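For this view, one protein chain was removed and the others were kept in their places.
For reference, chains read A and B in written order, and residue numbers begin at 1 within each chain.
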Amino acid sequence: MANSITNKTVKNESVVLNEFDQPVKGVSLWQDAWKRLKKNKMAMFGLLMIIFYALISLSAPLLPIYSYKQQVLGHQFLPPSTRPAGELMYERQDYLLRAMANKEGRELNAVEIERLSDLRDSITTEKKILLSGEEILVHERVYIFGTDSLGRDVLARIIYGGQVSILIGLVGALASVFIGVVLGALSGYIGGTFDSLMMRFVDIMYSLPYMLLVIIFMAVFGRAIGNLFFALAIVSWLTVARVVRGQIMSLKNSEYVEAARSSGAGTARIVFLHLIPNTAGVIIVYTTLRVPSFIMLEAFLSFLGLGVQAPFASWGVLIQDGVYAMTTYSWLLWFPATAMTLFLFSMNFLGDGLRDALDPQSKNKL
Amino acid sequence: MSKYILRRALGLIPTMFIIVTICFFFIRLAPGGPFSSEKKIDPQILKNIEAKYHLDEPLVVQYVRYLGNVVRGDLGPSYKYKDYDVNFYIGKSLPKSLLLGSLALFFAVIMGMGAGMLSSLRQNTWVDYLSMSVAVIGISVPLFVIGPVFMYIFAIKLDILPTSGWIDEQGLKALIIPVFSLSLAYFATVARLSRASFLEALRSDYVRTARAKGLKASVIMFKHVLKGASLPVVSYLGPAFSGIITGSIVIEQIFRIPGLGRHFVQSAFNRDYTMIMGTVIVYSLILVLMNFLVDVIYGYLDPRISYK
Partner (left out) sequence: MNNDAILKVDGLKTYFNTDDGIVKAVDGVSFELRKGETLGIVGESGSGKSVTNLSLMKLIPSPPGKIMEGTAILDGKIDILKMNEAQMRELRGNKIAMIFQDPMTSLNPFLRISTQMIETVILHKKMSKKDALKKAIEMLDLVGIPNPEKRVFDYPHQFSGGMRQRVMIAMALSCDPEILIADEPTSALDVTIQAQILELIQALSKRLGTAVIMITHDLGVVAGMCDYVVVMYAGRLVERGTNDEIFDDPKHPYTQGLIKSVPRLDKPDVGRLFSIEGQPPNVIDLPECCPFHPRCNKAMDKCRTTTPAVTILENNREVRCFLYEGEK
């Protein structure tokens, strides 16, 4: 008697209902994760910010910003403003001369008045040939983030510096994750002597004060970007290798790997086609959290004068410049520091969100 | 237990040996030597200098000689500062860095665990949100931003704390900004870590048992929860201290503190081999001892660890 009508499964568009008319949930890992991630407001904010930064960095050559290396004489240390540089220069000169005159208890003299009017003339007429060959009225420029000690546009330097920093973060994270995943997966899958040698090596590397070695490396071998990548990559794959190895070890004896092995798949095939995709969650989370730490590392080295070299800039270089100038020209610190911090924030929020979404019961807080 | 400690302590020797060896040859891989970068020196004089510092001998002989000296506690003469030897500079600068680093670690752990405990007890209230927001700021804002920002606010604008210098000139006030800046990131990590582990412990079966016995919340917290929940923090102390060492290099740079970090960076730039080696050995020794201490504390806290 108990049958046909009640035991129906109502397929209503995509919502599946059970016999109590309660929706039955889908079980896809990625869909589930995306749903959880969407609920996390801070992570979504982080994601949007990262997309924004990525768009700005990628389209930098197309944006209406000045060159990051063009130095303009007379434009040193202009404060952030929406008014043209000429006006600011004139005001500054005017202020300085008047202050000097005041100190001596007099009005501006003829020479000074003439100097001011000369300046006014040159501001309206002086042209400059840019690196691109284009000729412009140079004092018409507007520096909304101000200029630095060499008269370069801070906004442009932040954007191009961001390119460098983000690139270093991405490449560093991907390289370290790649090395770590390959070595960790092989170590976990092959096991035996290879594994124990590998882990011994990782242990020794762990006990080294590796940041000190990186500093020595950069100081002694020179500050080329290639060296920087090399120095960061060789020390940073250790943790990934350990985590991936652990994951692989626990997956190794699972049934689907048994199945692949019994159908004659080789070691490499099993590792790369079956095991690594199943650790994807952990790897994605780890990579996301790795990017900000690489950006910090690079900035740290740049701060010590061991990072990216002029005319290139990175956020770290800009912040270092800002720190030494902050007593009087504090915008040189605020803008790059904010740009960098905001990005690091966003990456950390996204990373945390991804971890919660992909691995809700996670205990490996990397 | 004491046997275990002894064995672990003896295990530190090979680790230090490996570090010294790697570092010794690593530096000498680089092109040029400590005296080659200076302006043209008469080759004869250069030869004399190199002979004086035994740089003309084969590398292996230099290595063995250096190792012998290090074992006797002599880190050799500085190649750059000719008047004193490395021991003198390290003896002068190490206490400053050590004070800075241990104060920072102390604050990070005490405040971090306090914040984590409060957050876990008041989960999803404003207390929780506030301390976790501070923690995220602490993790995301780099040291070399937070330091200058504090300096700008408290030293330049408000003028209540000194911008740089050390206790001998400025008094204890000189410590406030550097220690605070240095500890913030580790405070943040400890707070997040301990919040998670307090929450886990509070939800555990054994806390439910303790509550079912009629114990007070405070007794449960300090007697039943604290010990287990502090384990993740204890194992974080090793990495934290290594981070604080690197951080102190930057902090000493920003606040012009004449500590070990400044000597280290300068010697790296100067290729002052003995000075580099000396600072690296001291730093590594601190790190290795710290990790050893962490293991001992961990073993003391967790009775399940067996000493075999």
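Definition applied: a residue touches a chain if its C-beta (ideal position, glycine included) is under 8 Å from a C-beta of that chain, and two chains touch if they have at least 3 such contacts.
Keep in mind that this is a model prediction, so the values were computed, not measured.
One of B:Lys157, B:Lys216 or B:Arg256 touches the chain omitted from the figure, and that residue is B:Lys216.
When you scan B:Pro43, B:Pro58, B:Gly73 or B:Pro303 for touch with the missing chain, the hit is B:Pro303. Residue-wise, the contact with the chain that is not shown comes from B:Ser204, picked out of B:Ser204, B:Ser235 or B:Gln266. By the touch rule set out above, chain B reaches the unshown chain at residues 203-206, 208-216, 219, 223-224, 227-228, 301-304.
The definition used in the following text is that only the chains that are shown with their structure count from here on.
Chain B has its Cα centroid 26 Å from the Cα centroid of chain A.
Touching chain B in their complex are the following residues of chain A: 204, 207-209, 211-213, 215-217, 219-221, 292, 296, 299-300, 303-305, 316, 319-320, 322-323, 326-327, 330, 333, 337, 340-341, 344-345, 348-349, 365. By the touch criterion given at the top, residues 15, 18-19, 22-23, 26-27, 30, 136-137, 139-145, 148-149, 151-152, 156, 192-193, 196, 232, 242, 245-246, 249-250, 253-254, 264-265, 268-269, 271, 276, 279-280, 283-284, 287-288, 291 of chain B touch chain A in their complex.
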